[in-house]
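Right, I'll just put the structure down here and ask away after.
The complex appears here minus one protein chain, its other protein chains still in place.
Presenting chain A:
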Amino acid sequence: MSFVEYSEFIQEGDVAIIFLGHDSMMPVKVQQGAQTQTRYGVIRHSKDLIGQRFGTKVTCSKGGWVYVLHPTPELWTLNLPHRTQILYTTDIANITMMLELKPGSVVCESGTGSGSLSHAILRTIAPTGHLHTVEFHQQRAEKAAEEFREHRVGHLVTVRNQDVCKEGFGVTGVADAVFLDIPSPWEAVRHAKNAMKRQGGRVCSFSPCIEQVQKTVEALADEGFQEISTLEVLLRVHDVRSITLPLPDFGSDQPLETPTDTPVPSNASVLCKTTTPPRDMAGHTGYLTFATKPSV
């Protein structure tokens, strides 16, 4: 198993995703002799996981069952331990496409945070690309590096514990794309420009507040970036449902046989297969600002 390559069978040291049912999942580190408690009972790693195929159904001690899934960056985003607010798949998908990431891309990112976007980037740029990620919080930087190693992607990433606004990304003239998710991205625009290849590249800044966006757009324009564009994306989920709608009874248009008889009401109803929106939905994550560094 690795986050950048599929494998068929579960092995010791793998990270697996236990699927418990409707939107309920948990990550698990597979180890000989270990056990994992779930609401359906205990999963014994040695017996139930190691050597089994990813995707198989595992019966737990209480009799209930779960599925064991191969990790993907998308599943990781939904299950990773939050050390900061993270980016979710909808934003990640658009960032990936708009930054034109693909195998071989060299990417600079700051801040690393909880590594949600980092894993998605690594999956896309493997096997020949590289990610330079900067995190100014020491423990978070260390934890991220540890996770990358456990997930077998350490060779594709370099974690640096420094302040990107003061010291940059630690590399110059190599990046095809730069991503900023920091409080003051306008302070890192020049460093982003320097980290990028001389012949050009793409940059993205993610900010929750419009004031941050305004300052960043101004900084990008001042540094000569082109194609500056700001957008936001949201995902709407549709819950598929069967609903029964009762039909009204307008009575018969024929006169009644016996005037004293009350008409018998009919209980007709119609079955519809439709979708309903959930009660709430994510209304805002952040604004995405993209730009192109022109070739000098």
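Definition applied: a residue touches a chain if its C-beta (ideal position, glycine included) is under 8 Å from a C-beta of that chain, and two chains touch if they have at least 3 such contacts; residues count from 1.
The working rule: contacts and distances are computed from a predicted model.
UniProt lists the omitted chain of the complex under the protein name "tRNA (adenine(58)-N(1))-methyltransferase non-catalytic subunit TRM6" (options: "Prolactin receptor", "F-actin-capping protein subunit beta", "Nucleotide binding protein 1 (MinD homolog, E. coli)" or "tRNA (adenine(58)-N(1))-methyltransferase non-catalytic subunit TRM6").
Remark: the omitted chain is touched by one listed residue; of A:22, A:82 or A:279 this is A:22. The omitted chain makes contact with just one of the residues A:15, A:30, A:86 or A:120: A:120. Of A:32, A:199 or A:269, it is A:199 that touches the chain left out of the display. Set against the missing chain, the residues A:94, A:172 or A:194 yield one that touches it, A:94. Contacts to the hidden chain, counted on chain A, fall at residues 4-6, 8, 19, 21-23, 40, 53-57, 59, 62-65, 67-70, 72-74, 89-90, 92-94, 96-98, 100, 102-104, 120, 123-124, 126-128, 197-200, 210, 213-214, 217-218, 224, 228-244, 273-275, 287, 289, 292, 294-296.
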